[in-house]
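Below, a portion of the complex is reproduced, with chain positions unchanged.
Going in written order, the chains are labelled A and B, and every chain counts its residues from 1.
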Amino acid sequence: MQLCWIHPTPRTTELEALWQALATSMSAIVAPGNRLDFRFLENSGGFTRSLYAEHLNSVLMVEAAIQAQDEDYDGVLLGCWNDPLWEAREMLDIPVASVGEQSLLAALTMGHRFAVVTVAEKTAFAIERDIQAYGLSERAIRQPVRTIRPFSDTNLLKESLTHPESRFLPRFENVARQCIADGAEIILVGCAYYGPLLRRAGHYQITGTAVPIVDASAIAVKYLEAMTGVAQTTSLVKSYANAFAGVPSTAIEGGRDALSLR
Amino acid sequence: MQLCWIHPTPRTTELEALWQALATSMSAIVAPGNRLDFRFLENSGGFTRSLYAEHLNSVLMVEAAIQAQDEDYDGVLLGCWNDPLWEAREMLDIPVASVGEQSLLAALTMGHRFAVVTVAEKTAFAIERDIQAYGLSERAIRQPVRTIRPFSDTNLLKESLTHPESRFLPRFENVARQCIADGAEIILVGCAYYGPLLRRAGHYQITGTAVPIVDASAIAVKYLEAMTGVAQTTSLVKSYANAFAGVPSTAIEGGRDALSLR
């Protein structure tokens, strides 16, 4: 199967080492016979830290997902926790996975209560809104999404490519430890980038505990394989009833025109 | 105070009688000294019946709300149940009301359990998602948002300008009666247009019951006045903490550029 990971940003030169690290890390876990390609939103405004900025960027994410389906990919993955998951699912007839939903579902199989540690305040709100919309709050600790401080920035990200232990890990574990005190048995990394970076640096558990650090990106890839496998072997992708009914492309032409998307 | 109602569609000629009816009906309930203007999204793709189409149109709604603030309006109202409420609130420093949230809050003051009767399946999902996100499910009946059948279309809307009793009211009351049997004591009209039309035609209660039909549009206008009044007399609009922190306009320039919004 051919799978497509959609990055929410352009392929910036500054972070080229990150893009390659992610590609290497993710491709290594794909099952034999499957292929995972990476797409970037070259038109995107880049990293965003606002509900509305995410809303704008989500338009580009859905468009890229539709494009991937048109190019005959068998499944797509929205490569960021802030995502237009249900909008993309409405538009596509192939499986759509996300770093967020798939890792949250997997977390349910690994312990009683989970928490997500993310890297910026606005992202925390977006993820908590998703947890609530997905109906998963009962399995999360209270204040289920918490944020490292100071927030992440490009410098921290670049540094963490080689030395996550310098500044990122201490910030991350500081918050994670509070989550564990409040009942968390599983800590998901609330960022599609830091998860793989921690994992390849060998950080599998919060230091001094038996609580795993979950690389949500890796989980998402493996679960997308399962979803695509279900589709290929049983024809089942989604319900077409009610809100998830398919939409003829003509129904969205006006909206696309208004945003110069055609 | 100067208030701005934002219509989610262009001012189509075909529905000119509707636009005038709404303007007349809504302006009549504004408190003395206040003014309510109406704006249309002339660039919009028009009526939409899809999650993604709404997502696209919501971009235009937020842009129009920002524009209204720039023009010194004191408060804005998103004139449709499908709305980008929290995204708009993040971006603005004046009160933002919506037909949905304000009427749902008002319903809590009028009885124990409410239901919303709307006019298309996809809209039903969008409204239910909001009820859940707003944390109001406990006060709603099960399956709190239900849909008339057949769905609404332009013809039904035009007919209902003069004869809502012909086809719309029977469809509406048929669903409403099932809601009442399931415990509803209040029925909100899940459409910004039919509510005023039913009210001006004198339909205040579901026939044969003591259950009111709530014109959500009228409620929204009066509550926007309260919200704007709070802002003007006490300086309080919203929290600026966490997700609701203000966003510098530069932070969304990239996203706007990508969608040709500047």
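Definition applied: contacts are C-beta pairs under 8 Å (C-beta built on N, C-alpha and C of every residue); 3 or more make two chains touch, one makes a residue touch a chain.
All values derive from a computational prediction rather than experimental measurement.
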Assembly size in copies, with 2 chains present: 6
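Everything below uses one rule, namely that only the chains that are shown with their structure count from here on.
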Between chain A and chain B, centroid-to-centroid distance (C-alpha), Å: 32
Chain B residues within the chain A interface of the complex: 41, 43-46, 48-53, 55-60, 62, 84, 86-88, 90-91, 121-122, 124-126, 129, 132-133, 242-243, 245, 247, 251-261
